[in-house]
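Report on the following structure.
Note that one protein chain is taken out, while the other chains of the complex remain in position.
Coming up: chain A.
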């Protein structure tokens, strides 16, 4: 199983609670990817969010920089909000980074968890479904053929036009990112694409029927082989002890919840909910290496996923805690997961 991380960027906070610069957030994120690569982490995904708190809006640019500064880690987007972007441009940026990295780049396409990108790029929410369907189809088409003919929503038609550079392996992995809407699992299965589940609340093993639905739909449409696979993205933080992990992640979680509440009109966050989610079978993989590894392997029994990756840097998590967590994931959690999985099989 691959172990990794994802980030939307995390703007740091001053002791008085005010926010530091978004420039620093991007620099921190870049440093974190380099540290993850050295530590032996398998995967790092970036973006896409467009807020002061989470400013990683350009996964392609950051991944291209990371591609040049790393040697082994796989790099991807988490997710590329394909509905409000140009699939031709997304493909070109990621294929460029793929060339620089020697073939370590992937794309995860999704609708995004917010609608921030619609007014920013001048798209109409009325076209929400059609933009996603059509543009995902275009992205898949570009990945298959260098000369592309396509007609659909959200960008001009293409008539046998060339899209270069081509990826190192001829094509790049394109995943579908979903937050657990059952029709999205059907879509991924129908298209024969790998699927990535963002599980940010509730009991993760409840996603098991969705993974089954995805696999059965793929089968129904004649898709099989290594492309039919599942990954899981979740919140979490690893520290030397469970107590430290809980204490370190709590202010971050609280800041993020307060921010989300301001936007969406929710009340102050409930610490009881935090503790419930941070212990098995909750959705936050917050703990020491043993705890986090055991919970990943427990979920594997339900999901059969090939990759588990965590978002740790939220709500102004201090950078040294972030880097320590990434390192522990690579050096302590991953070998434990491998040992436990070997015992199961």
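The definition used in the following text is that a contact is a pair of C-beta atoms (placed from the backbone, for glycine too) under 8 Å apart; a residue touches a chain by one contact, two chains touch by 3 or more; residues count from 1.
One rule holds in what follows: contacts and distances are computed from a predicted model.
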{"item": "Listed names \"NADP oxidoreductase\", \"ABC transporter permease\", \"Sarcosine oxidase subunit alpha\" or \"Outer membrane beta-barrel domain-containing protein\", with the criterion being the UniProt name of the chain not displayed", "value": "\"NADP oxidoreductase\""}
{"item": "Option touching the unshown chain, where A:181, A:241 or A:331 are the choices", "value": "A:181"}
{"item": "Of A:23, A:220, A:241 or A:331, the residue in touch with the unshown chain", "value": "A:220"}
{"item": "Residue numbers in chain A that touch the chain omitted from display", "value": "114-115, 118, 125-126, 128, 180-183, 185-186, 190, 201-202, 209-210, 212-213, 216-217, 220, 263-267"}
